[in-house]
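Notes follow once the structure below has been shown.
Shown here: the complex without one of its protein chains, the others still in place.
Here the chain labels run A and B in written order, and each chain numbers its own residues starting at 1.
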Amino acid sequence: MKWFHISAVMGVSLLCIGHGLGLFVAPPEAMMGDVGRILYVHVPTAWVALVVYLISFGAAVGSLWFGRLTWDATVRASVEVGVVLTALLVFQGSVWARPTWGVWWAWDPRLTTTAIMMITYVAILIMRNAIQDSPRRLVITAVATIVAFVDVPIVYFSVKWWKSLHQDHSSPDTVSDPMILPLRLAAIGMLLLALGLIGARRKTELDRLNQEVDPASLPEPIEALSVPGESE
Amino acid sequence: MIEGGWGYIWAAYGVTWMVLILYGIYVFKSPNSHLQ
Partner (left out) sequence: MSPLTQSAHQVLSILKKDLLIEWRARTRVLSLLCFTAIILLLFSFAVGPDTATLRRHCGGYLWLSLLFCSTAMLSRSLRIEEESGAMDSLLLAPISPIWIFLGKATANAIELFIIGLMTLPICFALCDVAIADSAWRLLVIIALGSAGLAAPGTLFATITERIQGQVLLMPLLLFPLVVPMLLAAVKSTSLILTGDLMDEGGDWLTLLVFFNAMYWPLCGVLFERVVEV
């Protein structure tokens, strides 16, 4: 029983409680009625997807810095979990859009850019599969992930910058009191579940990588190299 | 105020849980157990 098993189980439990409360106990949302309850699954998914991509960014930087396979496996795992979450996000967003605005897909900057981000990260996974050489794969996956992640804040701020149909970020401050608890529970639950999934996925990936790679062929960690531009 | 709409709620929650559970099964089922 590893840490990620525990994390996943705790996550699922909290998520159950959060969703249960949100669906059956909390009052209907002021403007949207019962449909507003999608909030309890949509907002946590959005928030956790962002955190997961943050993890992938950190892992990508670590991957370049240390050059170790453990970091590479973490990048792979977190990007994959991120893709799953983002795909869910797009689906949920679309399901929310239909009763709210009457269309399955609105030209909403946030929804659109989330879908685009998903494609970017899927492309990273596709590209990763095409590279057989392990050191190159590590570097290129990391580079692509870093570049892709820099796009994420632009997604995040698109709600603020561009006029949109989307609601403002439903942070607990803007939500009425009885709704905060299920929201927080669901959010934390989802986070724990996501971390558990990443941990498990990472382990499988690491085992697979270690199987095929001779550790001596990995790229030099950055710290071992002299700073570019200085004379050798 | 939008009346009803529980169908959408079930769709959103249902698909989310299903995907998470299926993905969870895929991830936690260790394919490398034969190596140990």
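We take it that a residue touches a chain if its C-beta (ideal position, glycine included) is under 8 Å from a C-beta of that chain, and two chains touch if they have at least 3 such contacts.
Fair warning: this is a prediction, and the values are worked out from it, not measured in the lab.
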Discussion item. So there's a chain missing from this view; which of the remaining chains does it actually touch?
Written reply: A
Worksheet entry | Identified contact with the non-displayed chain, of A:Val9, A:Ile146 or A:Leu181 | A:Ile146
Worksheet item: Which of A:Val9, A:Leu54 or A:Ile131 touches the chain that is not shown?
Response: A:Ile131
Discussion item. Need a quick check: the contact residues on chain A for the chain that isn't drawn.
Written reply: 64, 113, 116-117, 119-120, 123-124, 126-127, 130-131, 135-136, 139-140, 142-144, 146-148, 150-151, 154-155, 158, 161, 219, 222, 228-229
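Just so we're on the same page, only the chains that are shown with their structure count from here on.
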Worksheet item: How about chain A: which of its residues touch chain B in the complex?
Response: 5, 8, 19, 23, 31-35, 37-38, 41-42, 45, 81, 84, 87-88, 91-92, 95-96, 98-100, 193, 197, 200-201, 203-204, 207-208, 211
Worksheet entry | chain A partner contacts - residues on chain B that touch it in the complex | 1-6, 8-9, 11-13, 15-16, 19-20, 23-24, 27-28, 30-32, 35
